[in-house]
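Sharing a structure with you now.
Yeah, one chain of the complex is gone here, protein chain that is, but the others are all in their spots.
Up next, chain A:
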């Protein structure tokens, strides 16, 4: 038997992951030793600092192209780019989590274990500052995502999947308002997420059975050369895809999305909508492009059907929604469909366009949820759409910014939404997937309707007694909203900055 040897690790290349894990552990320690009064400031600063430091490390690694840790981790163009994207989006989401001015004590519950509705719960709902554990939990999630997009073998990918999923389940349950809804959402997310993880793991096992290895390079080689019955491989890929498509919120694995988006505290929803999407699509891209590239002919039609269903069902169901967070959830499902179109376009153009879409969409969606946080009344956020009537008269600035965000979702030019749609559709037509583009166009038309309805609500209806006032945002939400809208505009008007970056990064190491 061979002697066990520790693999050599390129520490510089994996530094961003290590920084985030380290900071998360430090956050746990902080929770134990720093007095309660100072915890929020310390934890938030620590989280922001760690994210910025991770981002800085990512930038210094921009040209790294290595596999390290015995081939378990690949730091290449897409990995570095997606890690940068995750960190940048996480930074903005953390700002939203840090907001405490909108609601006394912030968006998070102080003690999640207290029974909902009990006297203690009423007391804690009033003023007590919320949990500060959310920051280390988020840092664990971010670290897991960083590893997820860089994982070069399926087991590492599975571990990363769990590392970033478990904290998300927890975060979902921590809403200060509507706690039962929040806990129910978390439970749903946890159960369905566990099933998805189990499918993923089973898929890994089947692929191991076929290829005799779990690293993507060997899988690729085995798929190309092995003369074994490929049934195991196909079944494995299908199971693996279920796990990944669940995270991307693709139909038919999307059912958790609206409930979880609605129940989770809004900053967490923003975090999930932006960062989880990047992580999930990053891993999907790597699995399909690196591990199963030779099979692309076999899986493209099936994934194509999934993409079409995702776009159409997401768009159609968005039309019927009356709650703004559920509307955005279905819109995010439809957007997962557009992203899948980019993934299936295959080749460098498909990869680059998908990565562009992820970043552009991430910033826009964070901006959208920042607005959702601001529009509130005595009971917290005003989720029901009818409450938004006449917002344009009451708060023209916020309504104006939200209109711009909605126009971006609808893909009107001069916004990043248009450029990203153009990019993925262009790549798909180039890759011969015209049918996906036709479905994309049709679903875009349907999807324009709900967005337009919100615009109509805000501007063309007259305000009523029930129209909530827009809270004066604190500095953190202002910053997050400004960044979200500014990036949406910038990437719409001058997309070359990011397009060049994505096309430069669009190559995996094998």
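In this section, a residue touches a chain if its C-beta (ideal position, glycine included) is under 8 Å from a C-beta of that chain, and two chains touch if they have at least 3 such contacts; residues count from 1.
Everything below uses one rule, namely that contacts and distances are computed from a predicted model.
A single chain of the complex does not appear, and UniProt lists its protein name as "NADH-quinone oxidoreductase subunit M", one of "HprK-related kinase A", "NADH-quinone oxidoreductase subunit M", "DAK2 domain-containing protein" or "Xylose isomerase". Checked against the full complex, the candidates A:128, A:293 or A:461 give a single residue touching the omitted chain, namely A:461. If you put the hidden chain back, the residue from A:34, A:414, A:470 or A:509 that touches it is A:414. Residues of chain A in touch with the missing chain: 407, 410-414, 418, 421-422, 425-426, 429-430, 434, 437-438, 441, 444-445, 448-449, 452-453, 456, 459-461, 495-496, 499-500, 503.
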